[in-house]
Structure formats: structure tokens, C-alpha cells
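Some chains have been omitted; the remaining ones sit where they do in the full complex.
Read from first to last, the chains carry the letters A and B; within each, the first residue is number 1.
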Amino acid sequence: MDFKLPENTTMIADTARRYLKDNYSFDTYIAQLDESNHLDEGRWQAMTDLGWFGLPFAESVGGYGGTLLDVSAIVQEMGAALCLDPYVDLIVSPGKLLEHVNTSTSLSLLEKVIAGDARVACGFYDRHAGYNILKPSLRLNSGRLSGQKHIVSDGGCADTVLLSAMSGDELVIIVLPIEACDVERYRLLDGSRAASLTLDDVEISEEMILCRGEDAKQAVLAWYDYLCALDCARMYGASRQVFQSTLEYAQTRKQFGTAIGSFQVIQHYLVDLFIDLQQLESMLLMVSVKAESDCISERVRATAGAKAYYASQAVIIAQQGIQIHGGVGVTEELNIGHYFRLITHCSLSHGDREHHITRFSQVGDSAHGGI
Amino acid sequence: METSVNLDFNEEEKKFRESIRQWMVENVPEDVRSCTARGAMPDKSMQQRWERLLGSKGWLTTTWPEQYGGPGWSATQRYIFDLERALAGAPPTSPFGVAMVGPVLYTFASEEQKERWLPGIQSGETLWCQGYSEPNAGSDLASLKTRATLNGDHYLVNGQKIWTTQAHWADMMFCLVRTDNTVKQQQGISFLLIDMKTPGLEVRPIYSIDGHHHLNEVYFTDVKVPVENLVGKEGMGWTIAKFLLTHERTTIAGVADIHHEINRLKSAMESLPTENERQQAQRRLASLEIDLMALEYTNFRTVAATDEGKPFGPESSGLKIKGTELQQRVSQAMVEIGGLMSLPWDNKQPIGDEVFNQASRRYNFLRACTIYGGSNEIQKNVLAKMLLGL
């Protein structure tokens, strides 16, 4: 066993932290909340320069061959900074899907994504399927699509969208210019920008179908596990900040003539948060390594376990962070409430706790005795 | 089988309930009902329209003694009224006038003060807010610093209040101020009524994490408050504040509105995408309903005790603790059961059942309910001391 982060990952994390500290303050976040396009050209360029766009992808497809652990380090820092830049939504998420699809069409689109020349979003959720990404309710009939996709996270600015649909009994992945859809844009709970797409008898040519059947299924499943891990990374970054801020608040805020951190009940609350945070850190490390495993049952166990765990424990950290802060914790002026929204959001995107408990209980042990 | 314990409403109470239900069906305005059904909260004009309607029936001040215009209902009837109000989809009435300053006035105020202020509360005309908390006096209220200096026929008030709910709606504030710095903290506090339009008084909004404007900071710079707006004597502020804490608490648990929320959640069960999700959601719902049952019957006991002339004392803090926790848990369940449907924040079209569309805002909003009015931790400190003698 070797649990020490590779030097490269530590460097990536440090750089990300420093970059965000210098370029993305709480005020930046508050201002960005009101913008309809979350892609800030300056920071977008900076991220390209930092090498973030190519990082998640294999060198063979034009990426820099970073690991999920590396990407997770960046996303963790973005969570900690409340950064809304659509790095995951427009680069990592579509890019990983395109990489997994692994056809010449998909890889040439991936090249554009890495180069920052395409703004591609993923649409894999619709109303009637819930979290069941393998059985979308959108149907492709005689080359035409009608129906809706929701929660298409696009930072408010995608030009292209990857969609899942059923063609008969077969899952298909379709690439589409977004203007082919009727687009309703809105903010999500975490402040990010997303869209609902309505497709009204849209004609789909053969070349718009990226892949189908088992290939599509495997691509979507791998993509899903990757994003589950990134949900955890983002929640961990936020939880870490909640704990830090709450601890500092307890050390400085006075009531009844003494710091509230001197009250035993508050001390025990904080110790509980500390211990939970420690375990969340372990789970993040675990899922960041195992979520890109080739062994599906190992992957599912890792991501279902981590997401289910985060959905209860990271949420508790956020709730207790607010409670210990008292009145100021429930205002938009302080970051704590925003972390609460972010964590709640990530606990529901890509499967909620019940969903992942179901997944977990349906997969066998990866090995005798846990590891 | 004959048992003289009756856990159900008796015939008279049932008739009363029926009449209230009927009235609600006929009178809760459609826009109010649909606002609540969406999980949203009314704006000022909608809220005041509804309260004026109740006021016109004499049903706004249901807890007041008859001599001051109360309807003369038993605690059970008041409970029933509140339940039917909630089940009909009407919002709770604002507590600051009716439940807080009103009882203070008819208990401590002069005849002139009663005549001047009670009618506006009763009719729903005057809106009030509560000036208690300050930036450095939250849980430790007694350390408040806002100062009122006597200056001839008026006080000059200087200082700052915070977390003032509905200050931006209010005509009047009842306010704890320090009138004496030379005595023990608690003894130097007085209770003043302040016109929100007085020069020198400034209200600044605080946005809550549900994205809405409920709270405010209120700044006082040489705000002139006539001496006749002092309630009781100087130095009685703390006594009055404590009086309010032990005043009628039969609806403190929020049972009525939790019923409404649970009914909303039930109505959305069919919209869940899979059988497995429905089944787990049903179990979670059952567990919440059972907790509500325990809360409700405890609440009934306080109501029945009040009707027997033996109102609960500090025990009712337990209702506040359990009630606020349950409100939070129901709202969390709603968000989590909604799943993806709970994610949109400011969309026009719900992406699933409407119930879930505002659920996350409500969940956010309700994080405050275990903090305000004395955090649950403070309530437990008090209970340990007063009830358990620890």
C-alpha cells in the first residue's frame, strides 16, 4: 500500500489552490451567480494555460494523461473556492464520454474540446428515468427525436450537446447542435447554469449517432462513475472549508463572555465534524483511484459507497456548520450557506443516497475482506 | 367499550372543525393556496390581504382574551383552527403583532397604549417586527447594547439590531433597549415601541440562503421615540421578554404546517420514476409521519392541559426542539426524494412534480428554525437547568 499522493498530484492541487486564491474570491462567486454565461474568457484561457483541459485524457487522444486523482485535486479546490466555472461541465464531463466512446468522430470532437474550440454539454437525465441513465425516456423513432432532457449542465453557453436516447431496446448516444432544441436555461441549487432541452421531431442523421448498444452502455457507465467521483471531490473541498471556517468561528465568536468553542457541546460537535472530515478524505482518495478501474464491480462499489457516504456525512457537516454559526450561517452574505447548497446539490446529482445504496447492495464484493 | 380518555375531538369540537374547514374552503384565496401548494411563501401584500381577512372575522387574534377581542375559543379550538388553516393551504400568520407584542400590551401596557395599538393588530392593519438580537447579542440576549437615552418627552435611540424578520414590511417595531448601564445587565433593559418611519431609522436587507429577503439589519441614529411608547416601567424589558417565552406555546411545534408538508410530499409520490424509489420514499415518509404522530400527541397533551387551566411550563421547549428538527427533516426528505427534480433553482417550468420545485429553497430556509428564537442548544441549556435541576 502507498497512500502518499504522487508529487505531480500535489503540485496540481497546489497550483489550483493558488490560482483560485488569486483569481476567484467569494465576491467573484457572488457576481458570477447573476451572470447567465459562466464561462469567463480570461479564466478559461488561464485554465487552458494551466493544462487543465488536456489533463483528464490519455495522451493517445491528445490529452496529457493525468489521472482521476489529478482531476479530483482540481475539482476539490474548485469546490473549496465555490468556483462556478464550467470546467467539469464543458471539458471533463463531455470529454470523458467522448474518450470512452472512442470512435473517430468522438475523438475528433474531443480534440476540439481539449483545444477549447467546442462547448459541449451532456444531457443524460430526463424526467421519467430519474437516475436510470441506461434507460432514458427520450426515444429515437425512425430517425427522429422528440421529448425532453433536463439538468443539462452547460454553464449557460454550450453550443453542442451529447444526448442519450433509446432506439428500440438499444441505448444510443447522439451529438447535436444545441440550436436544434428548444432551450430553457436556469440556475441550479449550487448556482451553476443548466438547461432543459425540448426536442420536437428533430431529425437525426446516422453520423449524429456516436455509438449504440453495449458500447454506448459501457461509455455511459464509465462516464457516470467518473462524475460520481468528481461530485465527491467537490463536496470534500466544500466540507473542508466549512470545517475550517466553523472551527475559526468557534474560536473567535463570543457569547456569554466566552468563545463559543469553549462550550463542551460545541467542542463535541466540532470533534465529530473533524472525524467525519477525516473519513470523507479517505473516501475521496479511495474513489478517486477506483472510479477509473477497469473492473466494473470494483468501480461501482467505490462510487456507490463514496456517494452514499458523502450524501449523509458531507451534508451533516454542512448542516452543523450552519447550526454552529447561528444566524449569520443562514444568510447569503456568508459562504457557509453556499457550501450547504453546493453539498446538497452534489449529493443529488448523479444519484442520491438511496440510489447508490441500491447500486451498492446489488454489486458483489470486489474481494474478500473489503480491500 | 367505555373509557373517559378521549383522544379524538368531541362532537362539539368536530362541529367546530367542520365549520372552520368549510370557511377555509370558501375563503382561502386561490392565489394564497397555490402559493403554499408550490412550497413558496407569500409576499407582503398577499400575506397582509390574508391576515386582514382573518382580522375582519376576529380570527387573527385567536389566542387573545375575549375582553381584548379574542374569539373566546378553547386551546383545542385554537389548535383545530390552526390545523384547518394549514391543511387548507393558508400560511401561518405573522407572530410579531398577534402572538408577541399583543399579549405584552394587554398584560403590561397602559389603557392608552392598549387603545392605541391593539386594534391595528387585531384587524391586521399594523404590521410589527421584533427588535431583539444584535450583532454581539444573539444567544446571549442580555448583553444587548442598543441604547435609549431619556431626553425630555422622548428617548433617543442609538445602536443596531440584526436578524429582524419582516422589518421591511413592518409599521412598528417592539424593541429591547438599554436604558441603564449602571445596574445588572438584565435590569437595565426596557421595552420600547418604535415607529419604523421615524427619521434616523434605517432598514438594510439581509438575504437568506433560500435566496429571499426575510431578514434585516436595523440601524438607529438618534431615533426619537416618545416616552409614551415605553411599555411598563424602565428596566422591565427583561421581565417582559421572559414573559413572552412562557406565553401560549400550543402551536410552537408547527404540527399543523408539518401535516401540510407531508400531505404535499404524499401527493408527489406517484411522480417518482421507479418502483424502488417509491418504495423507499414511502418508508421514509412513514417514519416521518410516525415522528409527527409522537409530536402531535405530545402537542395535544399541552393543548388539553391548557384547557384544564394547567398550561405546560418549560416542557413545551421540548416541542420546539422536536418540532423544528422534524420540520427540517421533512424538508430534507422532500429535497432528497425529489432527487434531480429538486435541483433547479429559478426555472419557470418544474422539471417534475411541482412539489419538488421549490423544495430546496424551503430546505435552505428551514435551517434557520433551529437557530432563531433561542437555538436548540440554548433551549437545552435552559431545560437542563429549569426542568432537570442540573
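Here are some notes:
Here is the rule we use: a contact is a pair of C-beta atoms (placed from the backbone, for glycine too) under 8 Å apart; a residue touches a chain by one contact, two chains touch by 3 or more.
All values derive from a computational prediction rather than experimental measurement.
This file describes a complex whose protein chains occur as A x2, B x2.
Operating definition for what follows: only the chains that are shown with their structure count from here on.
Separating the centre of subunit A from that of subunit B, both taken as means of CA atoms, is a distance of 38 Å. Put simply, subunit A touches subunit B in their complex at residues 125, 127-132, 150-151, 184, 186-189, 191, 194, 196, 254-257, 265-266, 311, 319, 322-323, 326-327, 329-333, 337-338, 340-341, 344-345, 347-349, 352-355, 358.
Residues 133, 136, 138-140, 143, 162-163, 206-209, 211, 215, 272-274, 276-277, 280-281, 335-336, 338-349, 351-352, 360, 363-364, 367-368, 370-372, 375, 377, 380 of subunit B are the ones that touch subunit A when the two sit in their complex.
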